[in-house]
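Note that one protein chain is taken out, while the other chains of the complex remain in position.
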Amino acid sequence: MFELLKARLAHGYQAIPDPLRARIHPSFPGVPVFLRAHEADFSAAAALCPTQAIEGFSLDFGKCVFCGACQRNFPETFAFSPEFRMASDSRNGLVVQWDPAKQASSRPSVCPSSVLQQGFSRSFALRNVSAAGCNACELELGAASNVNFDMGRYGLEVVASPRHADALILTGPVSANMAFALEETWLAIPEPKVLILCGACAISGGLFAEEGALDRSWLTGQSAALFIPGCPAHPLSIIHGLMSLLGRVD
Amino acid sequence: MICCGLILLWLTLIPALFRRSALFTTMLCLASVCLAFGFGRVLFSSAPQICHLQLATLPLAIQFEVDALAAFFGCLFALGFPLGMLYGHFYLKAHPGEGAGSHLFWLGIMMISMFLVLLLRHILLFLLAWELMSLASFFAILFDRNNRQTRSNALYYFVMMHLGAAVLLCGFALLYLNTGSFSFRNLVFAGLAKWLLIIGFAFKAGFFPFYSWLPKAHPVAPSHLSGLMSGLMIKTGIFGIILVLFRSEWQAIELYILLAVSLITAFNGVIHALTETNLKRCLAYSSIENIGLIGVGLCFWQLGILFANPLMSALGLAGALLHTLFHSTFKPLLFYLSGNILLATHSLEIDSLGGLHKNLNYTSKLFLLGSLSISALPMFSGFISEFSILGAILLGFNSHSLASTLCSVVAGGVFAFVSALVLIAFTKLYSIVFSGEARSEAASKAKEHPLGLLLSPAILALLSLVLGLFGKLGLAFVSPLCITLGISQSQLVGLGGLLRGISLILVLLLLVSVILFLLKSRLVKHSRHSTWACGYFKGSPKLQYTGMAYINPLAYFLKPLLHSPKLHQEVQGYFPRELNYREELFDYLDKGLIASLCRWLGKFYGLFSGIQNGKTNSYITYLLLALLALLFWVLGVPR
Amino acid sequence: MDHDTQQRNPFIFTFPEPLPHAEFISRISELSSSGYSPLGFFGTPEREILCLMGKAQHVPILLRTAFPAGHCYPSLSVTIPAFHIFERELWEEHGITPEGHPWLKPLRYPAGSPTKMESYPFFSSPSQALHEVGVGPVHAGVIEPGHFRFICQGESIQHLEIQLGYQHRGLAKLMANGDLRSKINLSEAIAGDSAIGHGLAYCLATEALCGAEPGSALKTPRRLALELERIAMHLADLSALAGDIAYLSGQNFFAALRTTIINSSLAICGSRFGKRWLCPGGINYGLNKEQNKTLRTTLLTAEKQIELSAKAMFSSSGVLNRFDSTGCISRKTAQELNMTGITAKAAGLPVDVRADFPAFEEGIFQAEILASGDVYARAYLRYKEIRQSLQMIDFWLSTLPDVKAAAVPLAKPRPNLLALSLVEGWRGRIAHIVKTDQKGNTEFYRIIDPSLHNWFALALAVRNEGISDFPLCNKSFDLSYCGHDL
Partner (left out) sequence: MILNLFFMLVIPLLFVGIINKTKAIWAGRKGPSLLQPLFTFLKLLHKQEIHSLSSGHIFRWAPSLALTAVFFAALFVPFGSRQACFGFKGDFFLVMSLLALAKAVLVLAAMDTGSSFEGMGASREISFTAFLEPAFLLIIGSLAYAGGLERIGQLFYRHTVNIYNEWSVIIAVMTALALFIMLLVEGARVPFDDPATHLELTMIHEVMVLDTSGPNLALVHYASALKMQIYASLISYFLIPEGMGTLGITLVFLLGSFSLAVLAGLVESLMPRFRISRNLELVIIPLSVALLVLAALIVHNMGGF
């Protein structure tokens, strides 16, 4: 008992004060930023990119696995701002374009979901389906509700049964062997419900995009409400994305 | 009225002989109506009615005495028989057995004899009727007589009944020696006689050491019969016990013994009901448990008298009688429905059933009502009686002798434990048999039955629901008898007020929940999808809880009280080849005591087998020896 | 062993002559009777069966034979259970039937396999009193998919069978095609929770094939990364174990500690999982003086807190009650099933690549082991390993100069070689086996995650346990689904 108390005292208060406005370490690769539109760099980077995320003067960070190859090799063209607010409510929102007018690149954004009316904003239950995820996104999703990030404080929780859930949050690039279970889970969630894609694999198939062992046919039929990029998606990104989906981010 | 009823009943035997089931049933109904009216009149006018019947051929005048006690049980029977026969008629149609011919006849005899038992107050005639009842029911049980199991179990029943009858005979003999009168209309039982009589009746009622025939007889009997037997016939035992209790002086210690026996009966009954895997046997054991509860009520009736606590005795007796009434509604109900299940699936092993709520829609709903009633849940009949009995028990807490307080405490604890176990047993029974998906081919192919097989169950279910909601009705039915058995009006009135209040609350409860449900189903959209199975492809019926699994946490505690030979082969090695698990929980009394008793008897008689050796000369020797012995005896007698 | 074999992990082999099948089998049997255990056993696209047998402090032995005639041969698993999973693999991938195999069932249902997932031949019992419980593939928590089929008698598990394959992404195939040197991201995705472990194994194998040798200045950060990952994941497991028994304190204390550890990894390479830290030939991100200092102080403070929390947890009677003698694995079982990692070490089997096949010459390593083989042992061993790793890291940091991101350039892989690299990931022995063809292109790339061996042991560990203790046992193994399914 005495050890326990000592440990508790040393443990202290661990929760991040405000996950929505937290500062993150500068080395974190968040929203990609173009510093300049340099033809040669872009084409060279496109060749380097393991997921063909770069084409033309655009970078699709729904595909990007944030390996940082482009940044390391062409530091004066590519940069990743330490910005975790990177979720988007549309697939296209994840494509960073070079805007010649502003001489800068675009930013993703999320507008509140229309499917979820009142009542959901203060309480939102997630049902995770890990379909061939490498367990990194799963761990980060788990971390989102741990003592530090504590998304429970907003009434966001991961529930045991899809019957109790309001959203299906998918991680991983849906393998053929998981396709049935994924659809089954979606059907098991009562209306109103939304689909959330978490991580590059879920959004675009990531590194496995062209592999025959995948079966993303069901996914293409669905329209996801939220895309949370990252490899894996950072807990802060997940929390911020969900909160903005619920219209609780001003 | 009653006489003509009885005469009609006799006449029913004619169609019975000619196997005219329909006619038999209708006449039976007519007879029962007459009898019901007759008994009802007596009961509510509460003036004992005596009718002499002088038969020239017999040296003695047959005397029917219809007092309140007889009238009460008479009413029960008169209501129960037609319903039972109504079901039986259709059951026999659906399930013709070899014994069908004589079956009806024996049923008729059985019913008549049961009435006679109530009516006769002449020792010999009473015993005669009693004997007739056992005999008739024995032959009635022998319905599927080609089935070996049936034969042996029926025989077992027959033997047990005769043991009981023997004890009864001794009791009455003793009574006769003491009083010199063959009529026991108004004499006080005392001493050994009353104990012998109690034991004799206990055999019929199924009290603790003597119950072992029920779980044997019921499963093999056709369902309508098992319904009648456990719903009504065992009540003749209760009738006798009330008679004896009422007509004799009791010491506290004696009552404590009776109380202990009743509690043991209830407890023992329920733990077997909990662990049984055969539907009908489970119901039989639950009958034993109910008898135990009735016994508890009766004991507190007498204790109340002893401790001059009128409220306690009132609650005790009223509770016991109410439970008698309710039990003869929901127990036949459950037995009839188990008959329906048997007809539909040809199986009574609950672990092989399941999912019947789809195919046997009405049966399942009625069974649910029955289970809820027997689990003494509010809004259903069992609750009222147990409420009253428990009230009596709690009053015992505050009595002034340590012994009685302790007894009440123990009784209260056991009572609550038992009622909780009943709840578990019957939730198990319903949900394993009816809920979920079918566990066997037969269960999935089951078909719902024609109206006939559902009619009397429906009536009984309705009855037990109404009686449960409006406890006052039940009380009104039992109170005349209570009064004649020495309960003061005022106590009953108090209880009545209480019951009225309760039924008010319960009706309110029912309304609110129904409104809530309707509101919800009106406002909330719902869709249907397969049960959540973690996204796995298809469910298999194996992926459901079994009865054994359901009670597993408790079985761990009850094991010591049960005879459980493990027939179990665990998986071996990294890559197991097979896994077989069988576990049966037997009754110690049956498999342990009685079985070994029979063995010993067999051995004992074996000793004499040498005598009959088929040699003429040896027989002549016996003869000579006998003559010599006689000679010596004659000479030995002093002049 | 001929001269061309590299004597040290990562190992390089030239192909030996193919043996006749009978001799191949007999060699394997005699090797395993002399203390060797299979590191790999699989069929190649060249219609050959390769077998790598390894023994502590010995150079592994590579055996080779052509596919048996009639595509069937007497199963090894009958006598050496360690091979059962390999033979299932062989059967599924190449249709070669090991006759008499006691448990010949599909393993991971690769794309286009004839067998259907929904018709997996589960072991079952005719007894009516027994019921089955099917858990997964979609679990209640946030866990990878897998299907567990229990046969229970009430609350107690009679038998458990585990059906995997849901995570199959055809990863091995992706690793094999294209330039070997560009597969770092993919190798980190083999099992995201051991990105460093698999990444390092990949780097070692690749460098060995390309004949490159990163200097020791680059090696220490790699070992550091590996141990950091070990600490982080062990902390995660301790937290999860506490969570499974609703021990709130342990759950949150260790979770917070893990956060600090992986955040310091983020401070170095930008990924909380140490992704993109390593690259074939070197490291992408260096460790300068003040990074070194901050990391060191972080770890020192963390160490204190870990001490406290662990003391509290392992002295709580309630916790011990749940952990003690739950889900036991005997040393014998661990050995026979060729188990690796925490689970084996907790059963008293001292198998640890860092000691048996050291990839980094300096320093003598002594593996921590415990004997009892229950959940307690697995939990407590994690704590001991955390301490051990912390001490090592602290030592390295104290001696480490200012490290710049650097990588030796990689030539094209040398032709006709087979490289075997072994890494002790936090789960156990990770083996990567790469073979180059004449042109130096990758012929095949085999990945053998520790989970491949240990999953079956989990099924054995929970026999006759309460079914409600299964999650606890499962977490105490904490095996990888995607590492198994690939």
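Note that the chains are named A, B and C in the order they appear, and that numbering of residues resets to 1 at the start of each chain.
The rule is short, and it goes like this: contacts are C-beta pairs under 8 Å (C-beta built on N, C-alpha and C of every residue); 3 or more make two chains touch, one makes a residue touch a chain.
A quick note: this is a predicted structure, and the numbers were derived from the prediction, not measured.
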Thinking of the complex as a whole, which visible chains are touched by the chain that is not shown? A, B, C
Out of B:L394, B:A458, B:L561 or B:L589, point to the residue that touches the absent chain in the complete complex. B:L394
Sole residue of B:L8, B:L168, B:A461 or B:A533 that reaches the chain not shown, by the stated touch rule: B:A533
Touch criterion as defined above, residue of C:E46, C:E93 or C:E155 at the omitted chain: C:E155
Hidden-chain contact residue, picked from the options C:V59, C:V78, C:A140 or C:A355: C:A140
Please give every residue of subunit B in contact with the chain that is not shown. 354-355, 357-358, 364-365, 368, 372, 375-379, 383, 386-387, 390-391, 394-395, 397-398, 402, 405-406, 409, 412-417, 419-421, 423-424, 427, 430-432, 434-437, 498, 501-502, 505, 508-509, 512-513, 516-517, 520-521, 524-534, 539, 543-545, 549-554, 556-557
On subunit C, what residues meet the omitted chain? 131-135, 139-142, 154-155, 242-249, 251-252, 256, 316, 318-319, 321-322, 466-471
Interface residues of subunit A toward the undisplayed chain are 4, 8, 11-15, 117-120, 122-125, 147-148, 150, 152-153, 155, 158-161, 163-164, 166, 188, 190-192
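The rule we apply is simple: only the chains that are shown with their structure count from here on.
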Looking at B-C and A-C, which pair shares more C-beta contacts? A-C
Can you work out the whole-Å distance between the CA centroids of subunit A and subunit B? 67
What whole-number Å value describes the gap between the mean CA coordinates of subunit A and subunit C? 28
Specify, in ascending order, the residues of subunit A that touch 2 or more different other chains. 129, 161-162, 180-181, 184-185
Identify all positions of subunit B at which a residue touches two or more other chains, and write them in rising order. 534-537
Residues of subunit A touching subunit B in their complex? 129, 161-163, 180-182, 184-185, 187-188, 190-191
Per the touch rule, the subunit C residues reaching subunit A in their complex are 109-112, 117-118, 137-138, 140-145, 165-171, 173-174, 182, 184-186, 189-193, 195, 236, 239, 249, 252-253, 255-256, 259, 263, 266-273, 275-276, 284, 304-305, 308-309, 311-312, 315-316, 480-482, 485
Residues on subunit C engaged by subunit B in the complex (per definition of touch): 81, 84, 102-103, 117-118, 123-139, 145, 147, 151-155, 158-159, 336-337, 456, 460, 463-464
